[in-house]
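Submitted below is the structure of interest, expressed as structure tokens.
One chain of protein is taken out of this complex; the other chains stay put.
This part shows chain A:
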Amino acid sequence: MIHFVNLNQAQVDWHIQPSNRFFEEAPVSHEDIFDSVSGFSAYLFKQVESKQYPEIVSLAFWFRHAHLKQVLGESKSDISQKNVNRVFHIAPANVDTVFMYSLLLSVLCGNKNIVRISQRSGDVTKFLVAHLSQYMRSPKGAALVSLISVIEYDAQHQHVTEQLSHWCGLRVVWGGDSAIASVSKIAPKTPQICFPDRYSVAVLQLDNESNVASIANAFLADLLPFTQQACSSPKALYWLNTSNINQEKFWQQIELSLASATHQFGISHKVEQHLLLQRLISSFGIALVDGSGNKLATFARPMNIGPIARCKVKTLTPNVLANHSGYGLVIEKEIESVDEIDCSSKLQTISYRTLNEWHSPRGEFKRAVPMGKALEFAPVWDGVDLLQSFSQ
């Protein structure tokens, strides 16, 4: 039985307080948990505000009853036989829904979970935590009371991280290289799975018959959420044997589609796009392809496509992509074969749309998915089988 006797209450803020039942060892039945988690999906769909956030709609869609059955059915792990374990999740600051997937998958495995959220958390995180808390007070959500608690504290209170790390049997760190480095130093013997910095790219091939409108929408579905800053958002677009005319057609369609698309891009992102291009050029010596034709060229700046921007380069290295901070700048490069894609251990997702069957490039990357599905979550994320990790 753990009581966190040493946690200074002034330094922590429990969004979902661990109840007495949280400390009881008696496991909840897997059927009850399953009903409760899929019930949360139905609950989220009922909230009017959910519709404002496409990422919450996707989350709710993912955890609906039928899809969960399918996910668990396909998993090689047996989640019904295990003893109760304790998992401590560190959610990334200011993001998104991704930690919610790891939390709920862990819950489905019957684990008790404490989630640390950052004080800098964005609206989506706050919305989700508030609604989860409310849902857990309903009859259907009651099964989660013994499995979930959510805490917020300043990362500089290292002793809190230390105690929670000693409490758990597994620590899950979402949040990039520097976050992982600083957490790993605290209670270093704690078993841990990490999700470090990654970048992602898209590959596109068009001909005169291609349905440009549907392809543009698929590309924007990968690019727009999280203002292109998620690790699976494409930072670069590789043009595979595609004529300039068809490339232009694509960008014209993107501009059209953006006019009616929902996104969070604003003037500050526009300024970041100019800045980012300058930073990448001055650091890595990128040469741009001059698209000005016969007109007298001016200094380098990206081409404006509504709220996003693009620029075509002659060479592209993993370093450039790893230093690309998102904000809506798409780096383009023409290739004749997918083997020209700059693979590296940091390349996470390749989203593709090609005329012929997809062939993966030589070199290291984590996954390849059809364009439009880059941000879709999978229980094997970044090479880590979460259900297996949570049920060992």
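Going forward, contacts are C-beta pairs under 8 Å (C-beta built on N, C-alpha and C of every residue); 3 or more make two chains touch, one makes a residue touch a chain; residues count from 1.
Quick note on the criterion: contacts and distances are computed from a predicted model.
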{"item": "Chain left out of the displayed complex - its UniProt protein name, from \"Acyl-protein synthetase\", \"FtsW/RodA/SpoVE family cell cycle protein\", \"Dihydroxyacetone kinase, C-terminal domain\" or \"Amino acid ABC transporter substrate-binding protein\"", "value": "\"Acyl-protein synthetase\""}
{"item": "Among A:182, A:257 or A:354, the residue in touch with the chain that has been omitted", "value": "A:182"}
{"item": "Among A:53, A:101, A:127 or A:195, residue touching the chain not depicted", "value": "A:195"}
{"item": "Among A:32, A:49, A:78 or A:290, the residue in touch with the chain that has been omitted", "value": "A:290"}
{"item": "Sole residue of A:52, A:70, A:241 or A:304 that reaches the chain not shown, by the stated touch rule", "value": "A:304"}
{"item": "Touching the absent chain when the full complex is considered, from A:36, A:77 or A:118", "value": "A:118"}
{"item": "Touching residues (missing chain, whole complex) on chain A", "value": "90, 92-96, 98, 118, 120, 122, 155, 173-180, 182-183, 195, 197-198, 226-227, 229-231, 264, 266-272, 274-275, 278-279, 281-283, 285-288, 290, 296-301, 303-304, 325-327"}
